[in-house]
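Below: the structure, in structure tokens.
In this view, the complex is presented without one of its protein chains, the others remaining in place.
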Amino acid sequence: MTDVTDTTDVAHVTPGTADPAGADLAADHDHGVHGYHKQKDEHLKRLRRIEGQIRGLQRMVDEDVYCIDILTQVSASTKALQSFALQLLEEHLRHCVADAALKGGDEIDAKVKEATQAIARMLRT
Amino acid sequence: MTDVTDTTDVAHVTPGTADPAGADLAADHDHGVHGYHKQKDEHLKRLRRIEGQIRGLQRMVDEDVYCIDILTQVSASTKALQSFALQLLEEHLRHCVADAALKGGDEIDAKVKEATQAIARMLRT
Amino acid sequence: MTDVTDTTDVAHVTPGTADPAGADLAADHDHGVHGYHKQKDEHLKRLRRIEGQIRGLQRMVDEDVYCIDILTQVSASTKALQSFALQLLEEHLRHCVADAALKGGDEIDAKVKEATQAIARMLRT
Partner (left out) sequence: MTDVTDTTDVAHVTPGTADPAGADLAADHDHGVHGYHKQKDEHLKRLRRIEGQIRGLQRMVDEDVYCIDILTQVSASTKALQSFALQLLEEHLRHCVADAALKGGDEIDAKVKEATQAIARMLRT
């Protein structure tokens, strides 16, 4: 009933990463590039793994796997998403928030408020 | 840099659902089918939507979208996953836990413990 | 700057506990007594420990303890509250939800929906 081969498809769905060299070149010319730039490949790898987990969930539902086992897998995926978010947030604080502090003025207040609201959204989901 | 068409691919990646009639037939013969069976199509639809959100996240990272906007999208995906989990849990309580209560004996204790542990995992992610 | 006495004032706002013996008598005669009844002493002990943690937080703020250490203590208190909630929920499922299943009729649906909504509130805080 299940087509196990569809997990191997995961690798095909990211044509955007086909030309990382070009992407890096563009980035070098771009002052506005955000803190997570250097970890981009790692982030994409994490997200593809999470995509694989979501497909795994579809397969589990399709094969009538026991509810509790599906819930365990949902928790793992949620955890993986939050791990990704935390890493993104750490880089954001290190770069964007710290930059705002160095620039002086009101921007630090705006940046800190914005980051705190993002954390509040993470907590409330 | 991004290939927007890859979102349309999402529909193609669920070959497992190609034969729902056959799946239902099998289910009709299976006493062990779980509570979520009737909502199967709805669950698969939800999960495909979440898969689309995860691909959207990959695109955002690939296009150097602002960190906070990515975090907002992560929160939306986490919320969608938890919504799915809650619906699954509701069906599980209605069917599996209620069945255990009707059967009598110790099974209800085991089922309730198992469900509570699943909820604890959801809370701790 | 701090008036320690005002925390003790909070004790005055609990007139409902003035006649616990009477309450228990009523409970013994009441079929509707809830699942957590037997664990009552354990629950009260847990809650008093959490109350102590909240007072500890007040002390920490008052003594200008380092923010991160306060946040660690907040996390411990939140975890303790959720542990308490999970135990209450487990007893509720074992007693109230299982009872509804045995009674038959529509009550099980209402009880399961109500429990799921409570879990959703726990997740979203």
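As written, the chains take the letters A, B and C, and residue 1 is the first residue of each chain.
To be clear about the criterion, a contact is a pair of C-beta atoms (placed from the backbone, for glycine too) under 8 Å apart; a residue touches a chain by one contact, two chains touch by 3 or more.
These figures come from a predicted structure and were not determined experimentally.
By the touch definition given at the top, chain C reaches the unshown chain through residues 1-2, 4, 6-8, 10-11, 13-14, 16-17, 20-21, 23-24, 27, 33-37, 40-41, 43-44, 47-48, 50-52, 54-59, 61-64, 66-68, 70-72, 74-79, 81-82, 84-85, 88-89, 91-92, 96, 114-115, 118, 121-122, 124-125.
Annotation for chain A: contacts to the undisplayed chain at residues 82, 86, 89-90, 93-94, 97-102, 108-109, 112-113, 115-116, 119-120, 122-123.
The rule is short, and it goes like this: only the chains that are shown with their structure count from here on.
At the interface between chain B and chain C, two copies of one sequence, more than half of the residue numbers in use are shared by both copies.
The centroid of the Cα atoms in chain A and the matching centroid in chain C are 36 Å apart.
Chain A and chain B, compared by their mean Cα positions, are separated by 19 Å. In chain C, there is no position where the chain touches two or more neighbouring chains simultaneously.
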